[in-house]
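As you look at this complex, bear in mind that one protein chain is not there, while each of the others sits in place.
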Amino acid sequence: MRLLSIITIGESYPVAKLVMLALMLIFFGLVLYFTYQAKKGREIYIRPIAGLSAMNEAVGRATEMGRPVLYVPGIADMDDIQTIASIVILSEVAKLAASYDTRIIVPTKTPIVFPVAEETVRNAHADAGRPDAFKKDDVRFLSDDQFAFTAGVTGIMLREKPATNIYMGAFWAESLILAETGFLAGAIQIAGTANVSQLPFFVAACDYTLIGEELYAASAYLSKQPQLLGSLKGSDAAKLLWGGIILLGVLFATWPDMEAKLESAFGFRFADLFIFN
Amino acid sequence: MNLAKLDRRWLYVVMAVVLVVPFMARIVFPIVPSDSARKIYDAIEALPDGSVILVSADYDPGSEAELYPMNLALFHQLGQKNVKMIITQLWPQAGPLVKDCLDKAYLPHGKKEGVDFVNLGYKPGGLILISKCNESILKAFPEDVNGTPVKDIPVLKGIESSNDIDFFMILSAGTPGIREWLEQCQSQIGKPMASGMTAVSAPDFFQYENSGQLIGLLGGLRGAADYEALVGKPGRGVLGMGPQSFGHLLIILFIVIGNIGYLISRQKARRAA
Partner (left out) sequence: MRRTVPLVITFIAGVAMITSFFVYEDTLLGQAASRVKEWGIIIAAFAVVLGTGNIIRISLHKAKRREDRPYKIVLLVCLFLTMALGMFLGIDKGIRATMFNGGHFEGEYNPFYWIYFNVQLPLGATMFSLLVFYITSAAYRAFRMRSIEAGILLVTAVVVMLGQVPISSAIGADKVMTWIMIVPNVAAKRAIVMGAAMGIASMSLKIILGIERSYLGGDS
């Protein structure tokens, strides 16, 4: 076993992995650079995202109508990035609801997300200066089963009649049942998920939908924390780089001679840089 | 009656009737298998004797209606071939369904457990488990579903890791499933992979078929019907095409009715203004 040797670059080592390492380091570097810039006070612009801009209005609507806000943090466990993003958004929404003195109901599907959500909402109320307004019973663990959880949430919608439903996180087949029931109950609905297959259902039944990466951007958008804004900018900068690489790849794939020319000049094809096997 | 605002309960009742009647009347349509289904079928048929195929049943009772018929048709096909089969499950509730498929479609072809196939059962871990299989199947699944140590199972002799498997067929209803297999397995080792999945997931994975990472994909009950037609064992997939077709046509009709109602009410509003 090679104790000290971490990487040996030889003929057998895939060049694509080296390329991936380089791109990864560039990506991390960009994220960290812009995070540092944001912390130093540099102004970071984010384009308006309709669903997030509507969050204030949605919670305000619930306050005016005297009805609660329902926040569903998805059905995945805490190890899913979407759930983590959702908990960050929950913190901001709960702070907003607490400042407006509006109830926020948070049903959870997994036993591990439940205490995290409970503590997040409790701390949000404390941060808003309303620790007394926090109701422990409003953060609920319903069931570990997908459709039993769905039945529980739709029951909450029909009984408690929330004015605003917010679905943020990982959703699967239950997305349409939740969104459609929420629509029938008369709530304004904002949804966000990176599960692409569920987006059409949310788009059809909700007033606002955050698509894919907008869910991850939401934490930065709502909190306006410099490090989060900076990391968002960094990943956008990286996306420009990836876009350039994709365009290059399209060029090489479209003009077959270019690959042959590259191979004769440098000994490798453009595609070899990105295929592991 | 406002066509744009029909009571949804009428929609539900009509849909229920339109689904149940063709099912009871056993209305069956001729099936023309898709190119994608045909590619999977041909790829499996072309596997030489002694090849190793891994079938991962990553579904549960909720998605059973779409994926069980695919599983059954696949096992019918594999039962007629002289290939070794390794079965895994990344979802805990898939176990009894897979055993049922084996009893109905695979074992009647005279196959023997341990000699022709092994059922490694369910293991938690999702993508970590798949990644571990790239290194060592023995370490990922020390025992099969019956508790027999994997190193003692004849069919697994000479099979150390995913690199020794010739074909992957993933029946996937969500996460963990085909996306994790593609990320952790196919992209790392480059072996042929195909998938059956729920209809709602299928549009997400055409991109992988387009790039060649998936040989083909079976989407929902239509995919199951295609595969049953190719294997020559029509079952619930083919039978389900009748209700599904009428259901789709009914939704199209409702959309048209809704738009007619919408246009009429828009005209009325314009005239009133």
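Read from first to last, the chains carry the letters A and B; within each, the first residue is number 1.
Throughout what follows, contacts are C-beta pairs under 8 Å (C-beta built on N, C-alpha and C of every residue); 3 or more make two chains touch, one makes a residue touch a chain.
For clarity, every value in this text was computed on a predicted model and none was experimentally measured.
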{"item": "Residue of A:180, A:259 or A:272 in touch with the missing chain, whole complex considered", "value": "A:180"}
{"item": "Candidates A:52, A:75, A:97 or A:194 - the one touching the absent chain", "value": "A:194"}
{"item": "Candidate in contact with the missing chain, chosen from A:64, A:101, A:213 or A:263", "value": "A:213"}
{"item": "Contacts of chain B with the absent chain, listed as residue ranges", "value": "4, 6, 8, 11-12, 15-16, 19, 29-32, 34-35, 60-65, 92-93, 95-96, 99-100, 103, 123-126, 128-129, 131-132, 135, 139-140, 199, 202-204, 206-207, 209-210, 222, 225, 241, 244-245, 247-252, 254-255, 257-259, 262-263"}
{"item": "On chain A, residues whose C-beta touches the chain left out of the figure", "value": "1-8, 17, 20-21, 24, 27-28, 31, 35, 77-78, 81, 84-85, 87-88, 91, 110-112, 114-116, 119-120, 123-124, 127, 141, 144, 146-147, 150-151, 173, 176-177, 179-181, 183, 194, 196, 199, 201, 204-205, 211-213, 215-217, 219, 223, 225, 227-228, 231-232, 234-235, 238-239, 242"}
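Convention: only the chains that are shown with their structure count from here on.
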{"item": "Distance between chain centroids, defined by C-alpha means - chain A, chain B (Å)", "value": "28"}
{"item": "Sites on chain B touched by chain A in the complex", "value": "8, 62-63, 174-175, 187-190, 198, 200-201, 203-204"}
{"item": "Residues of chain A that touch chain B when the two form their complex", "value": "76, 146-147, 170, 172-173, 184, 196-198, 276-277"}
